[in-house]
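Heads up, one of the protein chains got dropped from this complex, but the rest are sitting where they should.
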Amino acid sequence: MERIPILRMGNFLLVTIQVDMHDQLALTLQDDLTNRIAEVGAKGVLIDISSLEIVDSFIGRTLANIASMARVLDAETVVVGMQPAVAITLVELGMPLPGIRTALNVESGMDHLREILTSHEENYDYDGDSTED
Amino acid sequence: MITTGTVQKTEKIPIQNSSDVVAVRQRVRAWVLEMKFSLVEQTKIVTAASELGRNTLEHGGGGFLELAQVANGSRSGIRLRFSDNGPGIENVELALKDGYTSGQGMGLGLGGSKRLMNEFEIESKLNVGTTVTVIRWK
Partner (left out) sequence: MKDLLSLIQKNHESILQDWLRDLKARITRSDLINDRELTAQASEVLSAIRGAGGNSSLENFDAAEWQPLKDVLGNLSASWATQGFTPSDTARFVLSLKIALFDVARKQWGNNSEELFAEVFRANEFVDKLALFTTDSYIYGRDQIINRQQEEMLELSTPVVTLWDGIIALPLIGTLDSARTQVVMESLLQAIVQTNSRFAIIDITGVPTVDTLVAQHLLKTITAARLMGAECILSGIRPQIAQTIVHLGINLEDVITKAKLSDALWLALERSGRKVVRVNTAKSNGTSAAEQRGE
């Protein structure tokens, strides 16, 4: 069965979606990612969609689900490289994906993740009741 | 009421499983490329097709997409007609509202597709089936 490869870069996981995913592939990706996050204790997930020319509500939901699941596992997700036409269409479709972090490209996505994680560390309350960011 | 125009070429695509929905996207993309829609228009049309195709599969139990190039006077457009023999939609108005869902998901398919296309028409009869027709003009 074909799968979308997940690359590990230190504390982060990088996924590049290049194919027009059919439903099963998207669900497999969700599974694989959540497993891998837990496996390596990843703190950040970068999803590169710069090659995706179509993002419909199903893919949108998939991205939202991944972000939610990752957060439960204490990892932050950033979606990078959304194409302008795709962004315009998603807004028109009525799916602004609130709560999903985004960045222009992998590099700025990484910077973004590092920023978030550093601020997490700074906010960590050694009394034990950790503050939300 | 949806505009009637002269129909030029047509293509029929079966929608019976999720690979068919991928095929729908691919065929619609091929058509809009040939018809020289702008990039944003292409994206909107293919996305609408994906939404409606998925609806046909998941809510209609499978069906067809009929693609057609239509002309009305000097303008030309692409018409997508999704039809199924499924359970039908009880409350179309409700179904068109964003956020409404009868099952899983965010239920943006119908309302969203309407916004992405120029013309939208839906016919649905309980226990008979549903036909959704959309047109995007150049």
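Every chain is named by a letter (A and B) in the order it is written, and numbering of its residues begins at 1.
We take it that a residue touches a chain if its C-beta (ideal position, glycine included) is under 8 Å from a C-beta of that chain, and two chains touch if they have at least 3 such contacts.
These figures come from a predicted structure and were not determined experimentally.
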| item | value |
| --- | --- |
| Partner chains on view for the chain not depicted | A |
| Contact with the hidden chain (one of A:13, A:66 or A:103) | A:103 |
| Sites on chain A contacted by the missing partner chain, in the whole complex | 80-84, 86-88, 90-92, 96-97, 102-105, 108-109 |
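Throughout what follows, only the chains that are shown with their structure count from here on.
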| item | value |
| --- | --- |
| Cα-centroid distance, chain A relative to chain B, in whole angstrom | 29 |
| Chain A residues touching chain B - in the complex, by the definition given at the top | 20, 22-24, 53-58, 60-61, 83-86, 88-89, 92-95 |
| Chain B residues touching chain A - in the complex, by the definition given at the top | 18-19, 21-22, 25-26, 29, 39-40, 42-44, 46-47, 50-51, 54, 98, 105-106, 108-109, 111-112, 115-116 |
